[in-house]
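Every protein chain except one is present and positioned as in the full complex.
And then subunit A:
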Amino acid sequence: MFVRGLKRKCFDGEEDIEGTLAGIKAIPSYNLQRQSLLDMSLVKLQLCHMLVEPNLCRSVLIANTVRQIQEEMTQDGTWQMINTQSTGQASLDRLVSTDILCRSSREQAEGKHVPGYSTFNKDFEGDQAQDSSETMSTASSVQASRNLQSNVWEMENPQENKGNFQKSLDQIFETLENKSPNSVEDLFSEVDNSYYDLDTMLTGMMSNTKMGHCDGLETFSSPTTTTSNSNCKSDLNELDHIVEILVES
């Protein structure tokens, strides 16, 4: 459901029109961008798995970034709030620029406000124009769309979600420790049964030129991810997927 073949602009810098409702160039709220960064980071951790041992430094830095986001989201209460967003929203089928996140807090204080949740809703409504806030990877759009649909699951278990997040992050490092296959399967048996729709994600990833060492994606047959509820996509529970994929080959 993401759009291909679009010429995307690297949305950095000048043309900020924060909070415009006109839909000309609406910039997603800070929260949305932060969420997008979180999703991107989770995907990166997932793709850390390959034939060669993953780069530990990179994994640690990404994981630290994820923790930072989680902490901030916990502090300002968006951790649960974001999960209770209306599920009836139109899916976000374009990319979310994380431009605001690139700016220092000083710059942010100058021009931008941290929007409340009403703005969050508004952004979704206003963002009909294709060209707004685009970044270079198509994967983020898939992520964003899943976020909305994942709300159902998360609404039910917000607390568990947090716990699972931390647990899954830990599992990444345990797996990086290269446990023997048997014990990792035990790990795997604890995993919740809501998974990414790998096919959709993989299709998105394939169009990303900077694949480098992640060429082994096509080997992901994901035999164990079958679930009756294939539409049940979860946001942070995908970390369980990370474990599975880390183990996979």
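Please note the rule applied: a contact is a pair of C-beta atoms (placed from the backbone, for glycine too) under 8 Å apart; a residue touches a chain by one contact, two chains touch by 3 or more; residues count from 1.
Just so it is clear, contacts and distances are computed from a predicted model.
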Chain not displayed: protein name in its UniProt record ("Serine/threonine-protein phosphatase 2A 55 kDa regulatory subunit B", "DNA replication complex GINS protein PSF1", "Pyruvate dehydrogenase E1 component subunit beta" or "1-aminocyclopropane-1-carboxylate synthase"): "Serine/threonine-protein phosphatase 2A 55 kDa regulatory subunit B"
Subunit A residues that touch the omitted chain in the full complex: 10, 12-13, 34, 37, 40, 44, 51-53, 55-58, 60-61, 63-65, 68-69, 97-99, 101-106, 135-137, 140, 169-170, 173-174, 176-178, 181, 210, 212, 249
